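Only one protein chain is missing from this complex, and each of the others stays in its spot.
Now for subunit A:
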Amino acid sequence: METESVRSGNSSYVSHRSHRNRDKHRDRERKRRHNHSTSSSLLKADRSVTIQTPPHSTTGGGEGEDGEEVIEVQILPQDDNWGDNTTAITGTSEQTSMEDISRMAKDMEDSIGLGSIQHLGVVIATTLSLFAFLTPIAFVVLPLVLWKETLDPCNTVCHGLFISFAFKLLILLIGAWALFFRRPRVVMPRVFVFRSMIMALVFVYTLSYWLFYGVRVLDERPSNYQDIVQYAVSLVDALLFIHYLAVILIELRHLRPQFIVKVVRNTDGENRFYHVGQFSIQRAAVWLLEQYYRDFPPYNPALMHIPTRAPKQLTGFKFYDVDGNPGNASAGQTRAMIAAAGRRHESIHKERYYEEQEYERRVKKRRVRFVCATEEAFTHIKRLSEERGPAVPMDPHEAAQAIFPAFARPMQKYLRVTKQQPYHTMDSILKHLAFCIVHDCTPKAFLERYLTPGPSIQNESEIHKKQKWTLVSDLPLHNSLEPGMSFALREQSFSLLVTVMRIPTIKLKEDYQDPKSNKFVLRLQSETSV
């Protein structure tokens, strides 16, 4: 976007709502022929640059100029973060090299309003399915209401059909509820293809059934009620089959693993491999993000650099001339300097190595102290039922507060060394301690949370807000995964790079090993001369 906006000659300005308005305004201007100032050259040269035309201002497009230079410039706040501030709706951000049409579509989405778009799909789906569900009931009820007098009385076959009708409807209801009525956890940037396909199918079915019903039944008013009930039952059957199709497409198809996907975090190199089935890119991204929260430790920018003590400054070497011979000084000096520089280069590696070792030693020391202090603290607590003799009962929170100071300081030092202290507030620690005490945890169980950085989902502060991720890909998001494809999921401070590899087709052959063939012989070593 930014590349288009730079035009120094004119004080014109590019807006995001460019394309749609451009053509309309051009036509309108041509008809009107008022004084407009133009920047015709600009427009003719580059189709992607236009001028914002707010309703009252006068800017032009494309005809001959006139002397009047009323250039009213409307500065639009160009929000550089327009791709990032939405919950993945405008997910295919600037890096997609798609045509302008798609960009235009995004602009329209942007302008309509983001909240409505993401719910629009769900709303449409629910209304359509509700309508489809009520249709068979309507089919059956309408004749009763409209022309009850001329209807044949319902005989046994008809009653049987009614029963099956009712049960099938019930099953459809339960199935739809079980499968589709879930809290939408994800918002996807593009239309969910399968869902829209299913919805289209439902729509077409219902429409055609209504058409037939309207023409043949409502107009002619046949008196054979059984046929009508049978017709309604057939619609319910069709709906059940569509439900089956939906289950297959939306739930089952992607369960069989077809690809192995490697996810690497670009800041600290954490990587994981996952099995993935047949997915489109956006659904794969969603699935991978769910796994991300379980498997990846939280990204800790403070851990990027090993903390060093005061770095030893390796100042330049001073050269003393021992021989007092001025002539050879420079040659000898340069050679010595090069040698010293080479040695210094090596010493960087050594320094780094020793720093890392030193750091690890420090972490281990503090960890041991922490663990010992915690174990000792835990010995002071015992359940009331196990304790004989006089005792002061405390509830778990008080107990936690009582023993916490015993290991508070080693814990703090340990957390500081491993740079974990922003993740654990005092409250959370006390809560966790109370929880562990209640459930008879050993100190080791209490400590596991602090000694190993667990999955990202453990950091509660982050999960309460909606997580904003951007899917960056140069292929359209509906494409299925292909081996060799790669895309990125960007978050604010890091991104996840995803590469897709195919699972090799395995050819399994059978081979039979006779148990009687497991015979062994001792080999006699040759004699040794002594």
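Convention: a contact is a pair of C-beta atoms (placed from the backbone, for glycine too) under 8 Å apart; a residue touches a chain by one contact, two chains touch by 3 or more; residues count from 1.
What we mean here is this: contacts and distances are computed from a predicted model.
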| item | value |
| --- | --- |
| Chain not present in the shown complex, as UniProt names it (candidates "Vacuolar ATPase assembly protein VMA22", "Signal peptidase complex subunit 3", "Tax1-binding protein 3" or "DNA polymerase epsilon subunit 4") | "Tax1-binding protein 3" |
| Chain not shown: contacting residue from A:T156, A:S385 or A:S529 | A:S529 |
| Residue numbers in subunit A that touch the chain omitted from display | 521-530 |
